[in-house]
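All remarks here apply to the structure that follows.
Every protein chain except one is present and positioned as in the full complex.
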Amino acid sequence: MMLIDCPYCGERAQAEFTYERTLDSIVSLDMPVEEVLARLFSRANPRGEDRELWRHTSGCRQWLVLRRHRRTHAIAAVDPYAPDDPE
Amino acid sequence: MTAPRRIADGATDSLRFTFDGRAMTARPGVTLAAALLANGVSLVARSFKYHRPRGVMAAGVEEPNALVTVGEGGRTEPNTRATDVFVYDGLVARSQNAWPSLNFDMGAMNGMLARFLPAGFYYKTFFGPASRWMLYERFIRRAAGLGKAPVDSDPDDFEHRAAFCDVLVVGGGPAGIQAARDAAAAGGRVILAEQDAVLGGSALRDGIAVPDPVQAGVRVMLRTTASGNWDHGFVTLVERIAEPGQQPPAGMPAQRLWHVRAKRIVLATGAIERPLTFAGNDRPGVMLASAVRAYIRRHGVLAGQRVVIATNNDDAYRTADAVREAGGTVVAILDSRADTPAGVHPVFADAAPLAAHGGRGGITAVTARIGTTTRRLRADVIAMSGGFTPVVHLHSQAGGTLGWREDIQAFVPEGGPEWIESVGSAVGEVEPIAPASAELPDPKHSFIDFQNDVAASDVDLAWREGYRSVEHLKRYTTLGMATDQGKTSNMAGLARLATSAGVTIPQAGLTTFRPPYTPLTLGAMAGADGGGHAAPRRRIPLHDAHEARGALWQPLGLWHRPRAYPQTGETLHDAALREARAVRTVAGCTDVSTLAKFAVRGPDAARLLELVCATGIAKLAVGRGRYTFMLREDGIVLDDGTVWRLDENDYLLTSSTGGADRMEAHLSYVHRVLAPTLRVSVVAQQEHYAGIALAGPRAVAILADLAGIEPPAHMGLAHAEVCGLRTLILAASYSGERAFELYAAGHDAAPIWDAIENKVRAAGGFPYGLEALEFLRIEKGHVVIGAEADGRTTPHDLGLERMLRKTGGFVGAQALARPALTAPDRRRLVGLVSPEQIPEGAMLVADHGAPVEGHVSSAGPRLLETGGAALALLAGGMARQGETLLATSPTRDRHVRVTVTAPVFHDPDGARYRD
Partner (left out) sequence: MKRYSAMALLRAGLTGQRGWERAWRDPEPKPHYDVIVIGGGGHGLSTAYYLAKVHGVRSVAVLERGWIGGGNTGRNTTIVRSNYRQKPLHDLFDFALGLWEGMSDELNYNVMFSPRGALFLGHSDADMTQLAQRGDALRCSGIDAELMTGDDVHRLVPLLDMSPDARFPIHGGLIQRRGGTARHDAVAWGYARAADAQGVDVIQNCEVTGLVMAGGRVTGVETTRGTIGAGRVGICVAGNSGPVAAMAGLKLPIEAQTLQAFVTEPVKPMIDTVVMSQSLHCYVSQSDKGGIVLGGDPDQFPSYAQRGLPIRLEKAAAEAIALVPALSRLRMVRCWSGTTDMSFDGSPIISALPVDGLYLNGGWCYGGFKATPGSGWCYAHLLATGESHPLAAPFSFDRFATGATIDEAGVGFMPQLR
């Protein structure tokens, strides 16, 4: 039960949040098909850190980016989603 | 042999309890194990495999042997450690895993066959057909298991609660109390959780007083076990308000599961004494030395008159002192070390027990090795101490690492999350020991895992057969897999493995520590969600109105919607037919409140809708609506519904009930993540409105009458006052008849339903439910999410490809281009007709035995004609119009000839919508 420091709500239990996808799997509607398929249907899936899109569904319901380690669950950063986030 | 007994110290027994029907008494504050010993009971249980007689070995939760069933009826808790239940008046305890009685157990025959039943024997036999294995298995399963589960329902409540603190201290022994007091003094909120009924921990057996942490501002929780240490300082605690089998105080739950978030965790979890490995070390009368001392000092019980102490450390000497004080005789201290402390007791250096002798009632003698000689000593009790194993479970569960301490031959916490700290004996502040010699003259009867009857010979066998990783050893022999999870066996097993492997213990490794630290009931895990509350029941705003009309309810996810309103003597099917026919011929009204509804407003509202919806949006005029559908990013149909333009920049989107949460998340994702600069707001309104659909040839007249307005044309909308309430009227139809959906604020809408229903009935119609709605929409060919749109179908499959917006730019457009999604042999939507009712879900084949080419996705009766209609997904789709197929359902033994038609059976031109 991770503790996630929501930038809007403060530290809240993981149960309030929903994982959506990795940041690098987001596709925009103007991307070419090959890029869409590559981003949608493959993942780096690292045993280390990744940048993930989560939503604070039982809280402020905002979209957040977590930089999180997948093995230790250490959360390095929680930021509001911003569209020009580098991946 | 002398039985265990109470120490005469003037205290009186005020509690009555029974064990296997025998009435006994106990003083308050003692465990059942202590009370049994006080009443002279040595034989308490039988071991799992060999049904060997077992007694009490320990004084705490690490007890592997003394498992009993406590309680009656729905409160019965099998497999209860007698050391972990405090006697209360009226406690009923029974032995388990013995037949016909504890004293004379037929299962002991297993013990006589022990030589043929070593670890893993079952992997080497029972070959042949599976039916033969299942025959053996029936006997194995009957012999397996320890206690018996209750059959009656649990009469008690369980509860979950949350707590937050700066410091959670686990363990109320001396180190824990000190840590708690220090933390409180530093100004934090401190919780101290102790699994015992009193604070003190190891101090209790040494009669040492401990300071009171409550005085210092610490919140103390007794009978509360820290069960699991999860991520980021989240700890689950199990609080036992009632003892096993005990009725809780009125209004209280039996047990509570706490979800605690702590900024810091101090683990003062103590250390567990290790048994020694020698022949017969599992007999009643062989006990942990610290336990013998605890029984004397804390519970006023002397486990036996003549006590032999076997040890490799100094701590057991304190037990010798306690035995003497209690009037017992210390026959000998067998100390495996070369150098021994001086004192009053008869001590033998370089000495160890070889074998304990005795019977069901306990031991009578010990054969000891003293130097190079052996001696037989008369004894009632062997108090053994193989050193102390720090309790590192919670540290390890959270990912903490362990280091090896050679001086205490144990693993101690090393690295780990920075918010976790271990103190006291948990971090290795225990007596140094001399490691035991590996010599075992009788490994077959030298037990390592007592509960699972794993002997040293089994560990040796596993090694010989190549099960050499510590995990293989565990799984092959079942060492450490019993209800005590290896608390008194893991280290001895590891030591034996390391010796065989010729490696050190740390090189041999450890198995994984997993929650729970001690077993906890499923009831506590479920909390108040057990039984009827495992999932909420969502009620529609007009629930009571429908209930009053005798609605049959249908679950749809968590919602409950009316399925039909049967009249007296009607079956569900008859009722639905009557209701649906009424809609076709006069009128009907139905509750559509659960449809997902989204208010999409702002200058860019249409833009957002164009991203989400795969159909045309931009040309929708104010006051008009149209059907739409939405795709997943992979091009598969996600949901469908309608979109209405209420005003210039004010749209209402409706979509399926079951997909409401998913659609809300999807809209939010598209807006906030894909198109965050759009000037639009989306408000989910599923629960805000009650929705009532009025449908049928008489609907226009009824609505005009009710709302005093010119009813809007099909797919138009209007606002009106109905029964004095602001109502939005959408001229949408799901049934295939002229229809209107009326939306008003949920808590106000009952009068509107009443008014509509009265007019409907006056016209000769009826309220209708989901069953009738199904019949109606199938005839009209409306696909439904979950049936035709099953998460695998594309717009092309459903015949909706012409509605796809040619300019693209909607979610799913790109992935829809994947070749397999438009392949010609895909299963596509068709209609089926038959003189009989067509079984929904049936497979479509050319004939019996032919390959499956599709399936019936929805089926219902023709309403104004005879026969059945169905929608189906069929390879090749409408290219097969006119073909005859077999709709076959082997599970229901129904096989119906059907003809492929267009997927619409009623009013294909939509004439009914035109006034």
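By written order: A and B. Residues from 1 in each chain.
Convention: a residue touches a chain if its C-beta (ideal position, glycine included) is under 8 Å from a C-beta of that chain, and two chains touch if they have at least 3 such contacts.
Values in this document were obtained by computation on a predicted structure and should not be read as measured data.
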Per the touch definition above, residue among B:211, B:531 or B:708 touching the missing chain: B:531
Hidden-chain contact residue, picked from the options B:142, B:619 or B:747: B:142
Selected from B:230, B:295 or B:450 as touching the chain missing from the view: B:230
Absent-chain interface as seen on chain B, which is shown: 48, 71, 74-79, 115-118, 121-128, 130, 133-134, 137, 140-142, 144-154, 158, 160, 228, 230-231, 234, 236, 257, 259, 397, 399, 457, 461, 464-469, 471-472, 475-476, 478, 483, 485, 512, 514-516, 519-523, 525-527, 529-535, 537, 554-555, 632-636, 790-792, 815, 818-821, 839-843, 845, 852, 855, 888-892
Chain A residues touching the omitted chain (full complex): 1, 14-15, 18-22, 37-38, 40-47, 50, 52, 70-73
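Quick note on the criterion: only the chains that are shown with their structure count from here on.
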Chain centre separation (chain A, chain B; CA means) in Å: 27
Footprint of chain B on chain A - complex, ascending: 1-3, 13-14, 18, 20, 26-29, 31-33, 36-37, 40, 53, 55, 57, 61-63, 72-73, 81, 83
List of chain B residues in touch with chain A within their complex: 230-234, 259, 261, 399, 611, 633-634, 665, 668-669, 672-674, 676, 809-811, 813-815, 817-818
